[in-house]
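If you scroll down you'll find the structure; I have some questions about it.
One chain of protein is taken out of this complex; the other chains stay put.
Up next is chain A:
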Amino acid sequence: MADIDTLETPRDVELSTLKAIYPEIQQVRTDDPYTISLDIPVAPSSPVVVFFPAVGDAAPVAGPSNGNHVGNGTNGLHVDSHEVAHLPSLHLEISFGPDYPADEPPRVTISAHPPWLPRETIAKLEDDAPRLWEEMGRDMVGFTYIDHIQQSGDTVFGLVDEKGALEVDPQHKIAILDYDIKAQHAAFERQTFDCGVCLDPKKGAVCHKMNDCGHVFCVPCLQDFYNAAIQQGDLAAVRCPAFGCAKEREKLGNNKRKKPRTYINPSELLQIPLDVDVVRRYVSLKYKTELESDKNTIYCPRQWCNGAARSKKHKKPEGFELAEMSDDEGSDKEDGDTKPYKPVEDLLAICEDCHFAFCARCFQSWHGEFFRCLPPSQKGMPTAEELASLDYINHHSTACPTCASRTQKTHGCNHMICYRCQTHFCYLCAAWLEPGNPYQHFNELPNGKATPCYMRLWELEEGDGSEVDDAENHARPPMPGAGPVAGHPEPEIEEPAEDAVDHEINAIFHAVAAANQGVGAPQPELLGADVGIAREGPLVLRIAANPPAGVGRGGPRGRRAAPPAAAGGGRGGAGARGRVARGGQRGRGAAAADRPRQNNQGDQAPRGGGQQQQGQQQQQRRINRRGGDGPLEAEDGELDAAQQAWVRQFVQLALNDEEEEEEEDENEFHHLVLMD
């Protein structure tokens, strides 16, 4: 009798075997050790396409588990399909009764959460238990049955049609997709990856798979890399760190889009996860860069705000969403630049930040559409400090020919790539360079000719700026035919200075013309340069409207000087920028010639040092020379007395009140006036 107690019943044996195979087996009720439950994952051997027919398509049926008959997948008009690798698992409960296995089959119940499996399928699976039990000769069937369920899960219990499609009631859509994502994530976390940055094998749980390209890196490496890049404002580096990643994708998807997106979405940065503040900075920097690279951006006139005006093109990011950011920035660049007028309906500007409504032309509070206004005149002189700063910027930086962002070279060759818009350009002459062969510019051209920058790739190698050795600095722009090399004594060469004046006059003509058209608002980067001109705008206008005899000649002459300048600058409108913005070789040369003087003066008289002063110097030097050489007419046959008088009058008017402060020059000036 004692034997019976110690003997294990077959169902005990089976139970311990099953528990050994499936350690996740759980006992359903504490008082009944013979009823167990188990979740069986449904992972089809290959991902299945799951259809969620739109509600209207499915016949209205009662009961949630109905209506998911296997369809052919193409009948519905609004078929919503997703590829799914993991379906919600089945919950299996098996109860081994006291007469099992000899006289009683196991009792099974199957359920799915959500109930995505059709009722009939569940019934069939449940019926399989007694059937298999019979087939086994009424023996222990537990493992066989569980295995059978698992195996039929490979084909989703025969529910997948011949095209690999499975139809499921749309009400389970979210649950099913959600389950799939979680299951994939869990599978990813169990894997091991070699991080491409630190080269260490890392568990998937501490790795991030790039959304766009699928490369896997460990989270600490990505955090280090992106945090540093965003901190330094190097937004271009915020891309997949894998070598050649963008190129590979470009090859793969060459017919889909021009270029695959390389920047990383803020939401993905948060997933990695990056600090919220860092991502916020990334978003705002991206937006700022976008705005700044668009010359048409208008900024709020409230000094404490300076926010950008609302624009259709650039949406201010909300939260971490970057609105339709595109990599090909400024595709419709020509728009704003060529139109002298903004359409009236575009004049209303509303600040993104402080919601101030203002006029985009006159920068006053919004005055309605039917008020005629003019661009603002520059009130008040820029301070000496501002002028000196602008002067420095003009001398020691080069504007990108595409986006006009100014770049100061710290070292290296003169082939520059704009930090903002990636345009290739020449640091010496600001010419646009063909990205395919940028160095051609510094070499002999195919036609045997050479640019003024021929063999000058390495000039200013140590950088450009006052902190760099002066000799190196001054060597910068002696263009052929331009002004004398700086640092030499007062030159005897006449043409450059003459031309510089012509440039200046020419520049003023342009400004006048622009003012006449109502466009006179100087480009922000030219602010300082055109200050004096803009301020004297109306005055000049009057003169131009009623020119003395000489102007007829002075005008064309000025204009004649413009083309080389424009050509040298590699862009139109160089005339207007002429001397100050180093649009032209000659203008630039002259500016360079002036530099040592400028520097000296800056040292001795820090109050000055602006563009106007410079113009004054040039003008005075020209006149000086004349004074020394004899009568003006004798020296330059092209200018008659009337012209000269006009030019002088003009220049005098155009020059500013700082004259008094320039004691030495002032004297010369008076002297000259007296001479005539």
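The working rule: a contact is a pair of C-beta atoms (placed from the backbone, for glycine too) under 8 Å apart; a residue touches a chain by one contact, two chains touch by 3 or more; residues count from 1.
Methods note: contacts and distances are computed from a predicted model.
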Assign the chain not included in the display its UniProt protein name, restricting the answer to "Nucleoporin NDC1", "NTF2-related export protein", "Trafficking protein particle complex subunit 6B" or "E2 ubiquitin-conjugating enzyme".
"E2 ubiquitin-conjugating enzyme"
Option touching the unshown chain, where A:Arg11, A:His208 or A:His396 are the choices:
A:His396
Would you indicate which residue among A:Ile110, A:Ala165, A:Ala183 or A:Cys221 is in contact with the undisplayed chain?
A:Cys221
Absent-chain contact - pick from A:Leu15, A:Leu274, A:Leu291 or A:Cys418
A:Cys418
Omitted-chain footprint on chain A covers residues 196-200, 215, 217, 221, 224-225, 228-229, 236, 240-245, 393, 396-397, 405-419, 427, 436-437, 439, 442-444, 455, 457, 463
